[in-house]
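Before we start, here is the structure in question, set down as structure tokens.
On to chain A.
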Amino acid sequence: MAIRTYLYFPGCKIPRFLPQYGRSTQAVMAQLGIALDETELNCCGYPVRHESFTAAMTAAARNLAIADAKGLPLMTPCKCCYGNLKHADYWMRLDSGLRRQVNATLAAEGLSWREDTPIHHLLTVLDADVGSRRLQMLISRPLTDLRVAAHYGCHALRPGKITQFDNPLSPTIFERLVAVTGATAVEWPLRLDCCGHPLWEKNNRFSTALMANKIVDARQSGAQVLTTACTYCQLQFDVVQAEQASASVDPLPAVLYTQLLGIAMGLPPEILGLDDNRIQWIPDTP
Partner candidate 1 sequence: MKQIDTEIMVIGSGMAGMAAALFSAQRGIETVQVGITGEINFASGLLDLLGVHPVSDGTRWQDPWAAIGQLVSDEPRHPYGRLSVDQVRTAMDQCLAFLETAGLPYQTNGHQNAKIVTPAGTVKTTFGVPRSMFAGVTVLAEKTPTLLVDFEGLRGFSARQIAQTLGPVWPTLKVARIAFPGAGGELLAEHAARALDVQIHRSSLADAIQPLVGSCRAVGLPAVLGIYRTAEILADLESRLGVPVFEVPTMLPAVTGLRLREAFEQQLPRLGVRAFYQQKVMEAEVLSDGSFRFLVGNEDAQICVRAQRTIMASGRFFGKGLRADRIGIRETIFNLPVHQPAERTLWHNKDLLHPDGHPINRAGLSVDSRFRPTDAGGKVIHDNLYAAGSILAHQDWMRQKCGSGLAIATAYGALSQMK
Partner candidate 2 sequence: MHTQVLIIGGGATGTGLARDLALRGVECILAEKQDINAGASGGNHGLLHSGARYVATDPASACECKLEGRLLKKMAPHCIETTGGLFVAVAGDDENYIADFPGMCTQAHIDVQPVDLHTAPEMEPALSEKLIAAYAVEDATIDPFKLSLDNIAHAQMLGARLLRHTRVTGFQVNDHAIQKVRLRNQVDGKELIIEAKVVVNASGAWAAEVAALAGAEIQMVYSKGSLLVTQERISRQVINRLRPATNGDILVPGGTVSILGTTSERTASPDAIYPEIHEVDHIIEQGAAMLPILARTRYIRAYCGVRPLISQGEVGDDRSVSRGFALIDHSEDAHPIRNLITISGGKLTTFRLMAEKTADRVCRHLGVAASCRTRTEPLPNTVEARWTEPGLAPNMWIRKNDPQDKLLCECEMVPQSVVDAIVSSLRKRGSRPNMRAIGLRSRIGKGPCQGTFCSLRVASYLYDRAVFSDDEGVQELCAFLRERWRGQRPLLWDMPLAQAELMEAMHCGLFGLELEAE
């Protein structure tokens, strides 16, 4: 099939803190014959939203402007980046004042924001653009009898009217994609709740409490692993959980969806950086 190209937006954390997400994404995309354009982009703006809404929107809009200039749809594996890019897209459309201000700033670099730059999250690309049928064809080692808790991640899901990711109250996209790998997506009440990472190193008591609740719930619902498709969520469930892990409770492995999918596609674990996960998960291989 014809190679589709996306402007790849890894976000700031992947290169240094979660290289395995970058690697596994690259690997899976290669398998699907999808090319990723790696033009240098800047911060999505999400981290600075506490500080200044306008700054956050400007940063995001610059990326959208670059994507527009290159004529490429933008794809990010991070839910927070996705969320903020969507926020920018939304507010720039609605708020002419903001639009004027931001475009004035971008003009200095010969850039300008324009409507309708397609913004995708990794999952929406896989679900909508690639489609489960084609994914199915590439599954060589279905993860049968693996029970997975799919963690949605807030910033892609809500506010639904801005992110347009999936039905914000009862989404199904992640469960569908888990099913593609042959694994079973468990039903768990807290699947749409926050992982707690936004408060990490700000209020660790709450941050870990939120995470702990979800892990108890996931395990109680029979999950063997928890899967994420967001840089921050993964950092929380993998790195933070590993650091917090006490002798009493053994941690619940958190696996990136691209790793899950990669394994199911028969890609070698090294390429997917499975060993880089702090909490080890060894797929039982035939």
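As a selection rule, all candidates are chains of the complex that A comes from, given by their letters.
Here, a residue touches a chain if its C-beta (ideal position, glycine included) is under 8 Å from a C-beta of that chain, and two chains touch if they have at least 3 such contacts; residues count from 1.
As the structure is a computational prediction, the values presented were derived from the model and not from experiment.
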*Identify which of the numbered candidates 1 or 2 touches chain A in this complex.*
1
*asked:* Quick check: in the complex, which residue numbers of chain A touch candidate 1?
replied: 90, 93-94, 160-161, 164, 167-170, 172, 187, 189-190, 213, 216-217, 220
